[in-house]
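Yeah, one chain of the complex is gone here, protein chain that is, but the others are all in their spots.
Moving on to chain A:
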Amino acid sequence: MANPSAVCNGHLHHHHHHQKQNNLTKSGLSKKNGITKGMKKNGVSNGTLYKKTFIEHFEQAPMYVAVFTFVGFAVGTIFGYLRDFMRAWGLEKRNIAAEREQQKDFVPLYQDFENFYTRNLYLRIRDNWNRPICSVPGPQFDLMERVTDDYNWTFRFTGRIIKNVINMGSYNYLGFAETDVNALKTVTIELEKYGTGVCSTRQEMGTLDKHVELEKLVAKFLGVEDAMVFGMGFATNSMNIPALVGKGCLILSDELNHTSLVLGARLSGATIRIFKHNNMQSLEKLLRDAIIYGQPRTHRAWRKIIILVEGIYSMEGSIVRLPEIVSLKNKYKAYLYLDEAHSIGAVGATGRGVVEYFGMSPDDVDVLMGTFTKSFGAAGGYIAGKKDLVDFLRTHSHSAVYATSMCPPVAEQIIRAMKCLMGLDGTTQGLQRVRQLEKNTRYFRRKLHEMGFIIYGNDDSPVVPLLLYMPGKIGAFARRMLEKNIGVVVVGFPATPITESRARFCVSAAHTREMLDTVLNALDELGDFLHLKYSRYSKSSHPELYEESRLELED
C-alpha cells in the first residue's frame, strides 16, 4: 500500500506544503498538538478503485472556538428565558400573532417550548433569510431592500432596490438561469403554444408529448434505458421511495441525507438504519449484520436492502464514495438509490454527475434520481434506470396517479438546457460551461484554503461550506457581506449540528473571475475583522510577511 500513499503525498505536496511534517498514518488521521485533523484520502482498502485522488477535508476547529460557541448559545438561551418571563408577566410587549378570542380555551396549537428557539435565537438574525429578489437569479441579482423597525418582528420594504448583488447563494451551477432572449426562444414558443398548466395527472389526461420527448432525452443524457419525470424534486423522493420499498425491507441511509429522502423512507414503512456519513466500514457492518441476523425479533430474511445516498451533500460539500459503495452493493446483493440533486450537471467531465466523475457506468446504480432545479434552471425531478423499473413506477408511483404533471414551458427549458449540455444544439457551450464551473470551483476553494478559512468537503464540489461556528458571527457575517453587495447564505442550528454553523457558497459557471475575486477580497477583509480564519494548516497568500524561511517545507 505504499504506492498510493506516495502518490497521495506527491499530489498533496503540490497544494499543501506543510503536510510533510505530519505523520500520516495509514488511516489518514493525524494528531498534532492534540488537535485532530481528519484528512480522508483514498487508499484505505483498495487503492485501485479510485481513478483520481479523492481529497476531502473535515478539519476540526481549535478548542477555544467550541467553548466560545457554547458560551454564545448559553447567553442567548438565558436572555431568551428572561425575555419570555418578561413577556409572560406583561413587562414586555407581545409582538407575535395570538390565538382568536373565541378559541382561547382550545388546546393550544403550539407548545411554548417548541418555539423557544424560533422566538429568541432565530428571530434576532431572521433578516438574513427569505430575502426577496426581483430579478433573474443569475450570477448577479437585485435585492429588495428590507428594514425592520422593531428588531425583526416585522419587516417593511423601503421600495429601493439594491442592484447587482453578487449571488453566492442560488443553486445556479451551470448558469442556465438567464433571460437571454435567444436562449429562451424555444421556451417562449412553447409557452405560447401550451399555456402554463396541465390540470390533470399523468395517468389520466396529463401526459403531453413534451413529457415523452423529455423522458427520452433524459434517458439518452444519462445513458440508461428509460426515465420518468415528475413535477417537483422533493416530491420525487417522497412519493417514489414508498412505491419501491415497503414493510419487510431495509433502508440504509446516510446520516446527512436530505429531508425528502428521510420523509420518503419514513412513509414507506420499511425499517431504517443509519450509517455514518460517507463511512464505508459502518455501512459494511450494517450490511453484514442485516443479512446475518435478518429482521429484528423474527429473524426472517429481509425482502430487499436498499442504500440511499446522495451525489453531493448540500450542507457538507462532500461527494459520495461511489466506487466503494458499488463494490459493497455487488458483494452483498443490495440495491443502490442515488440522489443526484446537486451533482447532476455539476460534476463529471461532461456534466453527467457522480457516475461519470468516478468513471463508472450507469448500470452500476439501480435507481438514478435527480432534480432539474439546480443545474438546469427549471423545476422538477426525474428517476431513471432500467425499463422494468420505470414501467413499474409509471403504474405504481403515487405521483403518476395523484399529482399533476410537469408544466410544458418548464419541460422545454430542461430540454433546451440538456441539448446544450449534450452539444445537440450545435455549439460547444454546454461543455464550456462545465469546464468553467470546474475552473471556478478549484480556484475558489484553493484561494479560501490559502486564506486560512476552514472549508468542508471535496475539492471538486461546487458547494463550499465555510465554517463560522459562533452564533453571533452568523448574523454579522451575512449582514456585512450584504453591505459589500454580496449575497451569501448562512445556515445554523436545525440544518447543521449546533456547533457548526456555516456560510455556504454555491459557485456557478456564470461567475466571472472578477466576481470571484471581489468575493474573495471581501471574505479576506471580513475574515480578519471577525477572526474567522481558524484553520491552522493554511498557506498564506502573502509570503513576504512570513519571517521564517519556508525552505524546510519544500523538497
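Everything that follows uses one rule, which is that a residue touches a chain if its C-beta (ideal position, glycine included) is under 8 Å from a C-beta of that chain, and two chains touch if they have at least 3 such contacts; residues count from 1.
Simple rule for what comes next: contacts and distances are computed from a predicted model.
J.: Which one, "Dimethylargininase", "AP-3 complex subunit delta-1", "Serine palmitoyltransferase 1" or "Sodium/hydrogen exchanger", is the UniProt name for the chain you do not see?
T.: Of the names offered in "Dimethylargininase", "AP-3 complex subunit delta-1", "Serine palmitoyltransferase 1" or "Sodium/hydrogen exchanger", the one UniProt assigns to the missing chain is "Serine palmitoyltransferase 1".
J.: Of A:Met63, A:Ile78 or A:Cys134, which sits in contact with the chain we cannot see?
T.: A:Cys134
J.: Out of A:Gln60, A:Thr77 or A:Thr207, which touches the unshown chain?
T.: Spelled out, the listed residue whose C-beta touches the missing chain is A:Thr207.
J.: Decide which residue listed in A:Asn167, A:Ser343 or A:Gln436 touches the omitted chain of the complex.
T.: With A:Asn167, A:Ser343 or A:Gln436 as choices, the missing chain is touched by A:Asn167.
J.: For a quick check of understanding: of A:Ala379, A:Ala476 or A:Leu520, which residue touches the chain that isn't displayed?
T.: A:Ala379
J.: Pick out the residues on chain A that sit against the missing chain.
T.: Residues of chain A in touch with the missing chain: 96-100, 102-103, 105-111, 118, 122, 129-138, 141, 144, 167, 169-172, 176-179, 181, 184, 187-188, 191-209, 212, 231-235, 238-239, 244, 258-260, 263, 266-267, 288, 291-292, 301-306, 332-335, 366-367, 371-374, 376-379, 388-389, 391-396, 398-404, 407-410, 413, 487, 489.
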